[in-house]
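Handing you a structure now.
A selection of the complex's chains, in situ.
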Amino acid sequence: MGKSRLEAFSDGVIAIIITIMVLELKVPHGVTVDALLPLGPVLLSYVLSFVYVGIYWNNHHHLLHAVQGVGGGVLWANLHLLFWLSLIPFVTGWMGENHFATLPVAAYGFILFMCSIAYMLLVRFLTRHQRENRALAEAIGSDGKGRLSTVLYAAGVALAFVHPWLGFAVYIGVALLWFIPDRRIEKRLA
Amino acid sequence: MGKSRLEAFSDGVIAIIITIMVLELKVPHGVTVDALLPLGPVLLSYVLSFVYVGIYWNNHHHLLHAVQGVGGGVLWANLHLLFWLSLIPFVTGWMGENHFATLPVAAYGFILFMCSIAYMLLVRFLTRHQRENRALAEAIGSDGKGRLSTVLYAAGVALAFVHPWLGFAVYIGVALLWFIPDRRIEKRLA
Amino acid sequence: MGKSRLEAFSDGVIAIIITIMVLELKVPHGVTVDALLPLGPVLLSYVLSFVYVGIYWNNHHHLLHAVQGVGGGVLWANLHLLFWLSLIPFVTGWMGENHFATLPVAAYGFILFMCSIAYMLLVRFLTRHQRENRALAEAIGSDGKGRLSTVLYAAGVALAFVHPWLGFAVYIGVALLWFIPDRRIEKRLA
């Protein structure tokens, strides 16, 4: 079964997720700089989530590029990833509007943690499914970066209860780690 | 006439439907666990609807994969299905925000019932249209699972008036029934 | 220049237009039949607009199917059509929430009128652009149905000031007229 419609549907959902987050940036009633200031944390939260959803789109793009066909289980593993990604706008808004309070920052990290678990499951379904994808499996190797991120998200959730900015700093760190798409796949394919 | 634009448009609409449902998960004003608790039923309702829209996307994917061309009537049968699917976010929000009260649960089942009718109509239009689709018609066979679901949705609506959770339990049961995409089509095509 | 990205972008915009209209169906706070009743006109308004946007998507689909390439002017003629279509959710909500009052019904007809003008302009740009599209021009012929619709929309706007339901009846009539996609194009292409 072809992968093009899976890509198209995922692109659609991810495009909507990345765009509806901006709706949390509610138009202020005033026209002064003071009216804009409360939006600062919301914007900061939006920027981080935009980068994260962008990272997932980039990695999803690279991952499916290396795959030749998808089976039934993959469709559900992909929907499972999209489900957790779809909760990013909610935790983004909650974290931003509450100026990075403890629980929202921890919840944000929890959703990132679940997204990374869902991504790992998708990789596993794809690599198990077909012969051709074994090359991909080798290319991904032990996937240390993915596992490290999952551990770091969990650490970020825990650290948020020490101080929210510690958790937030961890999320920024992981985002920087993933900013560059997986060169291993690109190299192996080239 | 090609089917690619029909797939693209359907993917777009279904992607938006599955994503805008999350807008009903409104950002709470508090930052405590208590502030999150009222969102429990809304989230539960969202999860079920996400799975249902995912099931429809999967089945739609498999169905059109087995089809080679579409006629004018199919465009309308497809829009008719999308119309009923587009009402899922409304009943999802109504059911979740009212903590699974009787009428919202019954209304939810009614929309699922109409979606299943619309899906059966789409199958009928596709199988009647062309020679090539007769293979699909044979592959689908008597479509017992589709008919069973339709009957179960109607039963769920009725049971919701006995107790809402009975209706809800039926909807979960049907979702589990459909969780695995139609192996019959996959087998026949392979 | 290829037409596939124009189709993809138009599909995306039309898919969003047809789907965000449902957001006007706001989740009622009550759980009784009485709580649903005020939504009746909003739903009626939504159904008509869903059919109209569906008609435009179908005709747009058929039109571009018969075209082989698009020039720069076509991109703008297409965006112009999408602009007027994007105002349909606004007038749909205005008409539905105000239970088909005079001015909203007239405004609804005005937007349909502008959409039909924009569609005619798009047809003109497409037929002028290339040799291959002359076949399309002949297929469309004098486009009596398009011109008739434009006149009827204008009549509907005027009749809305006599009684809103007269205007609304005209809009339903034109929708029925267009319900079946343009057989002339299908025949000529076959």
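Each chain gets a letter, A, B and C, in the order it is written, and its residues are counted from 1.
Methods note: a residue touches a chain if its C-beta (ideal position, glycine included) is under 8 Å from a C-beta of that chain, and two chains touch if they have at least 3 such contacts.
Please read all numbers here as calculations on a predicted model, not as lab measurements.
Within the whole complex of this structure, the shared sequence is present as 4 copies, and 3 of these are drawn in position.
One rule holds for everything that comes next: only the chains that are shown with their structure count from here on.
Where chain B touches chain C, the two copies mostly use different residue numbers: shared numbers make up under half of all numbers in play. Rounded to the nearest 5, the angle that brings the Cα atoms of chain A onto chain B is 90°.
A separation of 26 Å divides the Cα centre of chain B from that of chain C.
Each of the following residues of chain A touches two or more other chains: 12. Residues 7-8, 11-12, 14-16, 18-20, 22-23, 25, 27-29, 31-33, 36, 47, 50, 54, 57-58, 61, 65, 179-181, 183, 186 of chain C are the ones touching chain B in the complex. By the touch rule above, chain A contacts chain B in their complex via residues 1-2, 5-6, 8-9, 12-13, 15-17, 20, 23-24, 72, 75-76, 79, 82-83, 86-87, 89-90, 93-94, 97-98, 101-104, 107.
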